[in-house]
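Report on the following structure.
Every protein chain of the complex appears in place save one, which is left out.
The block that comes next holds chain A.
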Amino acid sequence: MKILVPVKRVIDYNVKIRVKADQSDVELNNVKMALNPFCEIAVEEAVRLKEAGIATEVIVVSIGSNLVQEQIRTALALGADRGIHINTDQKLDSIHVARLLKKVIETEQPSLTILGKQSIDADNNQTAQMLAAMTNYSQGTFASKVTVEADKVLVTREIDAGLQTIALTLPAIISTDLRLNEPRYASLPNIMKAKRKPIDTVEASSFEVDLSPSFELISVSAPAQRTGGVKLASVAELVEKLKNEAKVI
């Protein structure tokens, strides 16, 4: 089976972000960028399915400017076979991404599409579900375990109360939770090999999908800062403060 893995370029998760002074957005210039951690887990899962002899080909796709080719290369170094770069400078929302990915699915016909459950910048947690809706495929979100069985895939999902296992008819869309796997590091030989793997670039406009914004970003501001607290000397003092000053116990 063929597996499609959409990946996103985001600010590195360790970076302390800064809001621009004019409150138009978050500062993205000269900030370290990386593959979204959940997408990395999605790539790893697809590569493991290939190593297990279940998948035959792993295709990664990313949407954005030429810079996203860097993240596609990272995914290729982790073991994906080829890349698709959908070129656009436009800022896209989840629904636009899903519309574009739907077109890729129509062309590539993957049995499984594995995405991260959310990108750590927009924190939307929408794309996989929207893509499943548009393709009429089944969805297995927040997956912590994936088992392919003939024409079905068993997905164990992380839910608020614990874990839930569902069976999905293939083709299906899966979104990864952090506990699905531990992504590998790309070795130097694999990074070199990845340079020779093909990346097809296509213009987003050639897909003929509606990419007009459905909402306007009015402002981006820094959250209210907590005032610095006090360090206490003893447990007795802590209990006393919680009882009499904060009055929370």
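What we mean here is this: a residue touches a chain if its C-beta (ideal position, glycine included) is under 8 Å from a C-beta of that chain, and two chains touch if they have at least 3 such contacts; residues count from 1.
As a working rule, contacts and distances are computed from a predicted model.
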Query = What protein name does the UniProt record of the undisplayed chain give, "CoA-transferase", "Na+/H+ antiporter subunit G", "Carbon-monoxide dehydrogenase large subunit" or "Electron transfer flavoprotein subunit alpha"?
reply = "Electron transfer flavoprotein subunit alpha"
Key: Residue, one of A:L67, A:A167 or A:M192, that touches the chain absent here   = A:A167
Query = Which residue among A:M1, A:M33 or A:A133 touches the omitted chain?
reply = A:A133
Ask   = Going by the touch rule given at the top, which residues of chain A touch the chain that is not shown?
value = 11, 13-14, 16-17, 19, 26, 93-95, 98, 117-118, 120-134, 136-142, 144, 154, 157-169, 172, 177-179, 213-223, 226, 228-232, 234-236, 238-239, 241-242, 246, 248-249
